[in-house]
Structure formats: C-alpha cells, structure tokens
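Every protein chain of the complex appears in place save one, which is left out.
Chain naming follows the written order as A, B and C, and within any one chain the residues start at number 1.
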C-alpha cells in the first residue's frame, strides 16, 4: 500500500502501461491541455531541471519560474525553512529578467514537449504591461499566468493580489496586451477569496489558478531570529491543502471560468480532492521536491480513479463534491 | 532525543523537579498568570476532562469551551477530519448555553486551581452583551476571551472577526459590560491582521489572543463529498503554526497590548517561537489531543531554555526575535 | 492513564488478506479496563498522522497486566500501527469511555456486525464469569473473515456463536438480523406490546457494528422489550470529552429532551432506546 504517495520507481515503469480509453484532455477555456497535471511556477525552474527524473512529455503543462522585466537577484539566504508538512520560501522572485529570458532560455523552453505557461510578476502596472507584450501566440509560450499574489516582495504583487480593484485592473491590462490565454493566480492571504476571483473574472481572466503561498514565519529559537533572511516567506506543501481546497470549492461556486487547483498536492488522492472541489486541472509544486515522479503518479492515479468509478473523461469528475 | 515532543511520561515525573529560580509569572495587562502556558478554548472542555492526564494546578490558565447565551447542539457529524500535520473541526459552538453553564458547570469550574478564562461567542451584539454581563470579577471567571473569529457559524463570529469596525464595536461593548480583563481573539482569515489587531486595541481589549483556526476543507474522494457534514471547518495544529507565528510577529510590532500566541504548539520549541515572535503567553489546543502532557512539557522546556540562556524570567524572552 | 505500553505480540489474526491484526500490550490499562472501553493509541512518533486512533479493548488479562487489541488495517494510521514491532513501545491513553453494563441476571445476547465483534469478547467473558447465559450472533462477509477475526477466541472461551455470512460460506446465508429473527425471534415474546420491564429483566442485548446494522438490531430488540446497549463509533480528537468532535444525538426517554452525548466519554456504549439515529443537525 502506498501510505503517502512517496513510493516511486523509475519512470520507465510508467511508459508501458496502456492508457485504455479515459479521455485525459482538459479544456481550460481557450487553453487545451493533454492532461490535467501541471507543475507550479517557482518549483519547476524553466522546465528542464526535472527532465532526468520526470518525462516532460507526459505532463499536461509546466509553469515557468516567475519573470519580471528586469533581472532580480532575489532575497538573501537562507530562503527555505521546513515546517510541519510544509515549507516556507522567500526566493523573492529571483529571475534573469525578460531580455535574458528571451535570449538565453526561451529557445530551450520552446522545445519543451508540453504546454508552457509563463508566470509574470511586476511591481507596477507598467511591469505587467511589458511582460504581457512580450508573450504572444507563436512566441513559444502557450499561456500567461499573472502572479498578483507573490507575498515576498514588499511593494510588489501583494498589493495587486489583495485588493479586488487592482487585481481586476492588472488582469484587464494583461488581457488587453496579449492574445494568449490569461491565467490569474490568486493569493490566499485575503479575507474574501470569492471577491478576488470575481474581480479577476471581471477583469477578463480566462482561467484562475489558486492558491499561491500563505504568508508565514518560522523562528530559529537558538539564534533568536527568523530562519529566513527575509523574515517572512510563503508557506506551501500539504499543510496548506485544506485551505486551498476550501478556496477552490468556494470560487468554483462563484465564477464561470475554469480553475487550476494547487497547494499541497503530493498524491493522486490530493489531486482528486481539488478536482472534486471544482478544479479542472491541478498543479504540483512542493510535491516535486519530495517526489519528482509525483506528477506522473498523480496522473496515473486520477486516470485509474476515473476507470474504477466509470468516468470516461477526467473532466467528468470536476466539481462532483458540490 | 525528543524528535517531536510526542514522548511523554506520567506527570508524576514532573512534580518533583525543583523550579530553581526562573520567574515564570507573566503579566498580561490586568491579568497575571502563574506561568505562560494556557490551554485553548474548545480543546479543553470545561477544564476537568484532562485532569487525569495533566494536573490543572500546573497550568498558567485554561480557556473554557466557547459559550453562547442559548444552548447550541452544534453542527452535524462528522465534525473532525485529519489533515497533514493538522485537523479540521466543525463543532459549531456546541455548548450548554449560559444558564446551564452557570448552574451546572460554573460551580466546578470555579474550583479549578488555575486561572480560568471564559470564551464567549455570539451572533449579534446583544449576544455578546449578555455574555459579558454574566461574567464579572468574583464570578469565578478570571478573564473573558471574546471569540469574534469562529469560522463555523454562518452568520456568526466570522462577520465580527473580519471587519475591523465591527470587531472594535464588539470589543468595546464587552469591555463596557464587564470588569474582567478582556481578551480579543483574532481570526487569521483576514487580509490584514494588523488592522484587526489595532481595531480591537482601539476597542479597549486588554489582551489579544491569536490565532483562531484557518478556514479549510477536506474531501472524501470515494464518497465524493466533503468529509465534514458542515463542509468547511477550522484548520488547527502544527500545519498552521508558520501562519500563526507570522501574525503574532506582525501584531507584536503594531500594538501595545500583550499577546497570547497559539496555533500548532506541540513542543516547547514551538512555544518558544511564539514568545520570541512577541507573545507573552502561549496556548495549546490541538497539541493536547496528541500529547495530553504537552502543556507541562512546554512549560518545562521553556523554563529550561531560559535557564540555559541565562534569562531570569520567562517574560525576558518575549519578542527577542525582532 | 497516559503512558507507554510494551508490545508483547503483534501479528495477523488469520489470513493477511483480511488485514486484521492482534496487538497484545503490557500496560497499566489492564488494571481498570472494563468491557466496551477503548484506548487512544499514538501510531506514529512524528506528526504523520497527527492524531491518536481509538481502538477497543478486545481482551483483558489483569494478572499479566496485558490487554489485547484487534484492529483492521484501514487507512494510514492503522497501516503505520501495523509496522510496530514486538519489544517496542506505544503511547496509550486509557481505559477510556463508558462500557457495557453487565446485566445482573438473565440472558445476554451479543450481536456483532463485522469487526464490531472486537469489544464484545471481554463482555462475554465477564458475563460467563457471572454465569449469565451469553451467546454471540455475528454477521460477516465470508468464512475467511471470521477465522481471520478471532472466531477461535470465542470458541476457546466456549461461548455459543451463531454466524451469518453474506456469501453463505459459513453459518446462515444473509445478514445478522435475519439470523437473529430466525434463531432468537421465536423464543422472544411475540406480543410487541409486552411490557418492557418484564422482558428487560430477562433479556439484555449488546450490539456493535456498522451504524445501519446496529440501528436495525437495536430497534428490533427494543420492540421485543429487551434492554439494548449499542456501541457507537465516531472520529475522535481528544477522546476524553474535551473537544466535542465525537458526539452523537440522544433523546432522554423521560423528558424528551434532545441532547448530545460524547461517544468518547459518555459512550461509546449508549442505551439503544436513547439514540437518535437519523438526527439531522
């Protein structure tokens, strides 16, 4: 028995199994994925780091590390702290900046045999505009995920992500500047997630992804300082899953656009919770660190679940727990 | 080595140890506790349930189950779901109601050899007023904790706890109606915890306790329904500790009243994080379910920590991580 | 009691297919344990899983200071518990809860559905010691289930056992209520209106199993005027009555008042007549 999905094999074991006849395709508004399993921004680099461990071509999609117009060195170290069933990170949006990304990374990214979602962040509307302009159909990127929720940067995403008006504004702007599908990524650090979801739907988002990390802190009691150099960081991993599932459930009832669910997925059972709560696709972040084969195992498990319960398509299980 | 504080003995082992000379007393504004270890509302019944496992007279204080003017049967079952390093509950404020409490429970409560905090909830200002009136100095209750944050009751505490104005109003009301120290208990399900803390300080709260549970959900994927009959519930336990510590840290910087820190404390190390973040006392909830001796072990550990680091009083370590 | 219990034995009761394990523990709990009580077991050292697991006391050896637990590997917690090795220790709270009433005299019928049989053996043994007329009616899946769930313990104790299996591979084919109707029904007062008092002095019934089965069996015997006790199950947090996570709904027969009972503390054993099975809310 797999007690917790941490048992894995080399992925060769997976490739042979016949997929029988479950329809794995998911339609996220204008974006079609070959299957509902994505990997989360910031946990999957630029898509090839995990390739020796998990075959990219099996994934429904990957989301790139968050990008900003200018290069960022990110926050000082330490940037990670382990917490009960979770972890804190304060990477602080380290990234090569738009120009270097386009030159040095995009050529490889464009060859990735899966759907590629760029994740964009900014510190002003202008930043988002620059980023949105850069990614258009045919650019090698298939969709834009707008991170309005990064909790790490003091004057950054937090503002956009916790006020419905500015969230709507930034999404409308991005939507106006790109012809790619636009995914609005929501922060859970709000009183009313439904209000935020409605705002980004209003702003024209094609898809909602949720949740980003919860703001947290961990203290080194011997040094008597926060463990993270940045003091606070984003909490991810299984610990936050109940919060994420609750929010997906609430938002699924309130909006008409599809949801990508994430937050603490390690096993297919976890992913099934999100789909039953109303997520049309799921994304795996911290779970990759624990088990690089998690995305494949989740896919296999969901497929088998559909088979066992007589669902012909994965999309048939979306929202069934309502 | 205690890997996680789950190793315990019978409490007889504790009673003999000399306390040397660490001053354990903590002053929470008008409320003085013999030591900083309290137990959380809703996890410690009416104070005698755990007595066979943990000697009440060793505790700094206990907080009673939330009370409302009328009796409440609470939510339907199941009310509990285990989650990674945490649990969801949807007890729904089951309680005997004020009258029955005063008649059938208070006589025993008043004999408890520790500081007793009553936790009051309500669905209207009037409810809070009734509750506040009932508890005055000499009534056998030493302080009132105002639960403005219970996430379980649809038209209940949530409203007061997520709007600064109503939080201030309800605290001011309670403060006006009782001569006992008033503790405002904050909900973490807000965008801006500092704003809430300032509001209750403004309302006249003597003490802030934080955090209540995070709203969460867990789904039974075979039954394809939320596990909890109430669908959503409050997430508690170690999983939420990083969120709780972060909030205590933020609030400690922003208000001048003392803080009781809680959320996921199992071990003394966990408690030390809260105190270093700025909590003057700590409260243990879910931790009791795991290890009924947790309060004593936490106390012992904090004392020993002070000794080892040369602090003469536990209150000396409050806020040191800032 | 809260403390460490030493693992004396830990093995499959029968065919591992049925995932039923026997865990013998040396613990102070043996001193005070009563039939129908349970212990709250910490299955893992860390936080995965976080909560303890309630398990009934399935046998008590007071002199040896030992108790036996029988449990089915169900999910993560019992799976991890199943890996505990002889010689290791487990943290235990107990004995907990309010167990069965041992009738003063007359006949005691025990009715079990599936693994609901586990808490009944100590009651059977206590009844036997008191020279009560005790017998077990036990419904289950198939023959393999019974032999893998401790049937021989009952046989060793020389307690009359009547079985019903869903596939007919042992005992009567069908469910336990059918078995009861057939085997016991004829002996019972046919008049549904017979005074309860008269009947209950002679016939006591203790039921443990899945909720639906427990309910129908309880209702059946209540109608026949017996004194029925049922053992309930709920998810537990504290197991000492402090968290209100595990309540059931009861109705006071005299006052008609509806109230909550804590399965962990007021139960797990309740009077069949007081349980409101389908109370919504």
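The criterion applied here is as follows: a residue touches a chain if its C-beta (ideal position, glycine included) is under 8 Å from a C-beta of that chain, and two chains touch if they have at least 3 such contacts.
Since this is a predicted model, take the numbers as computed values, not measurements.
One of A:29, A:45 or A:140 touches the chain omitted from the figure, and that residue is A:45. Only one residue from A:28, A:59 or A:81 touches the chain missing from this view: A:81.
Although one chain is not displayed, its contacts with chain C can still be listed: residues 44, 46-49, 76, 80. Looking at chain A, the residues touching the absent chain are 3-4, 6-10, 42-45, 49-50, 52-53, 65, 73-82, 84-87, 89, 91, 94, 237-238, 266, 286, 288-293.
On the side of chain B, the interface with the absent chain consists of residues 1, 3-4, 84-85, using the contact rule stated above.
Everything that follows uses one rule, which is that only the chains that are shown with their structure count from here on.
With steps allowed only between chains in touch, the distance from chain A over to chain C comes to 1. Chain centre most remote from that of chain C: A (centre = mean of CA atoms).
For this pair, chain A with chain C, the centres built from the Cα atoms lie 47 Å apart.
If you average the Cα atoms of chain A and of chain B, the two centres end up 34 Å apart.
Shared contact sites, meaning residues of chain A that touch two or more other chains, fall at 84-85. For chain C, residues that reach two or more other chains under the stated contact definition are 47-48.
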